[in-house]
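For this view, one protein chain was removed and the others were kept in their places.
Chains here go by letter, A and B, matching the order in which they are written, and residues are numbered from 1 within each.
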Amino acid sequence: MSTAAAPIGTPKTGTNPISPRLAGANPGDTGPAGTPRATPTPKTSTAWAHARYVLGENPVTLIAALLFAAYAAMALLGSAIAPFDPLASDTARALQAPTWRHLFGTDQLGRDILSRVIVAARVDIGIALASVALVFAAGGLAGLAAGFFGGWVDAVVGRIADTIMAFPLFILAMGIVAALGNTIPNIVLATAIVNFPLYARVARAETLTRRDAGFVDAARLSGHRDGALLLTQVLPNIMPIMVVQMSLTMGYAILNAAGLSFIGLGVRPPTAEWGIMVAEGASFIVSGEWWIALFPGATLMLAVFCFNLLGDGLRDIVDPRRRT
Amino acid sequence: MMLASHAVPAATPAPVLRVENLSVAFHTRGGLVRALDRVGFSVGAGQTMALVGESGSGKSVTAYAIMGLLEAAGRITGGRALLGDTDLVATPPKELARIRGRRVAMIFQNPRAALNPIRTVGKQIADVLLRHGGATRANAWDRAIEALRNVGIPDPARRAKAYPFELSGGMCQRVMIAIAVAARPELLIADEPTTGLDVTTQAVVMDLIQQMAAETGMATILITHDLALAAERAGRIAVMHAGHMVEDADTASLLSRPSHPYTARLIAATPTAAGSLDSLSSVPGGLPDLRRADIPHCRYAARCERRTDACDQIVEMRAHTPGHGVACWNPLTPMGQPAEGAPA
Partner (left out) sequence: MTALLELENVGKRFPVGRRRFFGGTPQPHVHAVDDVSLTVDRGETVGLVGESGCGKSTLVRLITRLLDVTTGKIWFDRRELAEVPARVFARDDDRAHIQMVFQDAGESINPRFTAANAIADPLRRLLGLRGEALTARVEEAALQCGLPSELLGRFPHQLSGGQRARVGIARAIGTRPRLLVLDEPTAALDVSVQVTVLKLLQRLKADLGLSYIFVSHDLNVVRLLCDRVVVMYLGRIVESGPAAEVFAAPLHPYTRSLVAAVPRLDGERVEAARLTGEPRSPIDPDPNACRFHGRCPVGVARCGTEMPPLRDFGGGRFAACHFAGQAGDRWDKVTST
């Protein structure tokens, strides 16, 4: 016992040694600068520093993050930053092409499209967020249990996911909303249901790879029973990949909500909502009033684009294999 | 030019592989990792040379650099690797790909991962025989079965139709060996070929490698962390530490008269068939941070109990007896004549 015996009697400070904050204190005096495959990461690296690094490496993620900030501002501030009342119609100004006053033009009732696009963000992103949160909890836990316990739990979760996957997902969402009535909670529910298989499968696969990890047995030896073990030991380990999944499906959830509204099964007019606006504008394209459908459509497209890119970027951030 | 290679007696036949001053660096987030620094050694036909060291010593990097298989972040920053008259470092990738498998072959630690999981092992051997072994479509399958028989797989005609997952780890490694020697290469690089296998299987696999080498006269580089395995199987052992080669000698000489303090420490740390735990001692300290720009010239100096002021100077491999090279300013055995190119 020659090595490492000396510094044991370090003075006890007031800090609780169980706090992870101590970790960053002294950078790598011990880690051997090993083989190139086990490339050393700076010991001080926090998630934030790593995120900064990934953003610097990957400007596309940076663009996505900026876009996300813009959408978040639109959703949070809504009518406060909209130049006009999104519901105020003014037939005298109907169907005006984009001008400096109305950057996105006006629609058939003379409503300012820019204001409607901004205000709609809260509805669309809100629905998407609620449905993703719902499916994250339900699908994540189901997949976790399926992967961990296997057997009949796995069979039941698997069959449910298979059943959902057997339908064309959008048609299924339409069916659910049509059957339950087109209210916002039902749109949220329908969007969550069609996303369930994705979440259940990702959670199940991630759990499977950790179920037999040594730390699970170690936790059993530490007195954890299965339920506690699942929530306190396995769940935190699959969390990062689930968050990535959330971001990736956000885009799809937005599209789904807007799609439902587009075909008249979602939010009802006159509420400002991207899908409705595209639907309303569609009939004017032939007569040359392109802006009514284009701007809400482009906003919708950019939103989906933004969340997908953000998901990819997040994946790089949480994937330790990318930490080179 | 600095000559890092030690004095190999001129009388020995021309080596199959002669590595001179090979240096490799990896570009990482933490900075430039000087993973390999002026490594030199040579191995002759029919000989087995072991590269021994702890993880992070650069022994695998040496092999990957020679094979031109360094990952994207890695660059060979200097030196040569002469296979006969061909400098593998200067060979363009396309040509190098032709040399791999034909003149140089390699087997890996995890044989099952190195095999294609969805092709039968017979087909995989036949593929290699067609590409490198001069087989024809008509006889490739029969020759694949023959190759399996040669590596001691029982009932080869049946096993040829098996997929890798149906075979044990030891069997997979034999298949890898069959693939590796299919083209009768001049050089076989075995990177931890038996790590993860049971000792009984290890013995059989190592027997097989040696038998193949004896039959074909190929040179073998055995990369291992296990000094005992190297002692038993290799004629020569080169000890690596933190990207430097610190000692290179024939096995008996290295084990009985280790000259570098690290080699001596490594021997003292290796459990033997006799002796108690008290008789063993560990190697103090850890590897230096290879990202540092001011990496000491002797990368063992910080761990070394024989360190002197001289250790701050560039240290070269010198021969303290013919064929026994050591890179140390204060070796455990008295030095003979310094090799050519010793620093002023």
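Rule of thumb we're sticking to: contacts are C-beta pairs under 8 Å (C-beta built on N, C-alpha and C of every residue); 3 or more make two chains touch, one makes a residue touch a chain.
Quick caveat, the model's predicted, so the values are computed rather than measured.
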_Selected from B:Asn116, B:Thr272 or B:Thr308 as touching the chain missing from the view_ = B:Thr272
*Which one touches the absent chain: A:Gly181, A:Gly214 or A:Gly288?*
A:Gly214
*Looking at B:Glu71, B:Glu95, B:Asp198 or B:Asp312, which makes contact with the chain not pictured?*
B:Asp198
_On chain B, residues whose C-beta touches the chain left out of the figure_ = 54-55, 152, 154, 168, 170-171, 198-204, 207, 225-229, 231-233, 251-252, 255, 265-267, 269-273, 276-277, 280-283, 286
*Which chain A residues touch the hidden chain?*
1-5, 7-8, 10, 12, 16-23, 25-26, 28, 30-32, 41, 43, 213-215, 217-226, 233, 236-237, 320
